[in-house]
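Worksheet: the structure to be examined is printed underneath.
Here the complex is missing a single protein chain, while all its other protein chains stay put.
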């Protein structure tokens, strides 16, 4: 479990993180979202003891990161895949990390195997592609078989197979009861990955909730209806709902009535339905709705 | 329009691109997909005349890149956002590009404004975040108001607002009748962006089709049906020869039928429907199925 209590980090007069409190629970994949400059990286660095909070506290299972005796056995983190000496081989990089935390060296080959880097283990990390560096970073995070895992943009540079792999892998880690905390800008990806969300903007908490809840709170559900009798159906539905038309295929888009009720109305009036599908808003819609005011660079 | 004909690139004995032919039509966003090492980057570099094909050719509106007179006015490309001198300001970078293709200086300010970098235009590009570099790269691609645009991983480093912006932007460019080719590994993003796909693996063409066709072909469609009278509807569907399985929460998953057919059967038999949703496989599933053996580094799934 990761617990942040009234966490603050100020750089001079800039408040990067401002009175931020949240809890990341074990057994779930928790997404960490926010626009650029929201304070995500600073928060992650404070969790890992790289930055010192101006005030407030962040603990991992009740302890500060710096108080952990063998931190890699408790917390695995992938912050930046390029934090590797370019002339050091992948295996040597993992070896020194293992030795520093009294992790048996045999574990190095295990994690290399898990991320699929066994064949290139003795090559210099400087020659790795971004995707390979990312896999090496993930291997480093897994080294100590930790209960808590932090990933910052883990799919960066991975190809589709790698993206699918890391998503399934994070789910599996969570199912094993570990705490998995993932920061990412890729909302369509996060919608499939994260069960819980912590959303921040301008250093402050915007929402902490389940992904499902977050979406349904900020967007309106609607129902897509296609029918050979669309005109008649529309006339009946407008009495109780807002009906618009899909610009692409002319389907009716109904706000304000559940699909089941529309189906019953259609049946009562002998209207044939060709489609009756409830639509949910996307994580992106919800996110844009809630973070409108906290964006740094606006493009036109 | 971009047209590749028998395009081949060999490095010694390695074949990076192998007799690849495809066309990218104007007026829509075409996604360019493939696993790592499939030859996407090499192909893009050959389109732009940076790499020389071993055999075959690739034409932009009928001409090879190096025969375009002021190429930036025909083709805009974002291949790697870091192709900028770190000590040069964003504005200076765009200024020399504009100059080289006879574009007026005011275009520089226009594109800086379009990507939202006006405030930092005088700052050195070396201090830019990945997202800002990406925006600068996009600005450079737009400089000559080109008819053909190539983007390699355009959302790289952008935040959610930037991602939404570039997606909408690319779709608008296509709607204006331009040719837009986008390469990306982010399939969930591409499913939202591209209406057409060129998929390659091991340097060869795997598929060229619309995104919908690509997904339908390899994942098979089904329709999710909910009704208080499923006991009545289910057997009717089975009688018609459709495959009916129990779906989640007491719904039926029907394959082999379109939602139109099911809706007609339900209406003809007075069955009330509570849901009738065509289910489409994801682009990711379709992609994995078709490129399965063309992947370079296999990680062990589920270990």
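Chains: A and B, in written order; residue numbering restarts at 1 for each.
In this section, contacts are C-beta pairs under 8 Å (C-beta built on N, C-alpha and C of every residue); 3 or more make two chains touch, one makes a residue touch a chain.
In this text, contacts and distances are computed from a predicted model.
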{"item": "Name under which UniProt lists the unshown chain, selected from \"ABC-2 type transport system permease protein\", \"N-methylglutamate dehydrogenase subunit B\", \"ABC transmembrane type-1 domain-containing protein\" or \"Cytochrome b\"", "value": "\"ABC-2 type transport system permease protein\""}
{"item": "Omitted chain's touching partners, listed by label", "value": "B"}
{"item": "Candidate in contact with the missing chain, chosen from B:59, B:92 or B:192", "value": "B:92"}
{"item": "Sole residue of B:2, B:58 or B:84 that reaches the chain not shown, by the stated touch rule", "value": "B:84"}
{"item": "Chain B residues that touch the omitted chain in the full complex", "value": "45, 48-52, 65-68, 71-72, 77, 79-80, 82-89, 92-93, 95-97, 99-102, 140"}
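By definition in this document, only the chains that are shown with their structure count from here on.
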{"item": "Chain centre separation (chain A, chain B; CA means) in Å", "value": "22"}
{"item": "Residues of chain B touching chain A in the complex", "value": "33, 35-36, 113-117, 129, 131-132, 135, 155-165, 169, 185-189, 191-192, 224, 226-227, 259-260, 263-264, 266-267, 270-278, 284, 287-288, 291, 295-303"}
{"item": "Chain B contact footprint on chain A (complex, rising order)", "value": "33, 35-36, 113-117, 119, 129, 131-132, 135, 155-165, 168-169, 172, 185-189, 191-192, 226-227, 259-260, 263-264, 266-267, 270-278, 284, 287-288, 291, 295-300"}
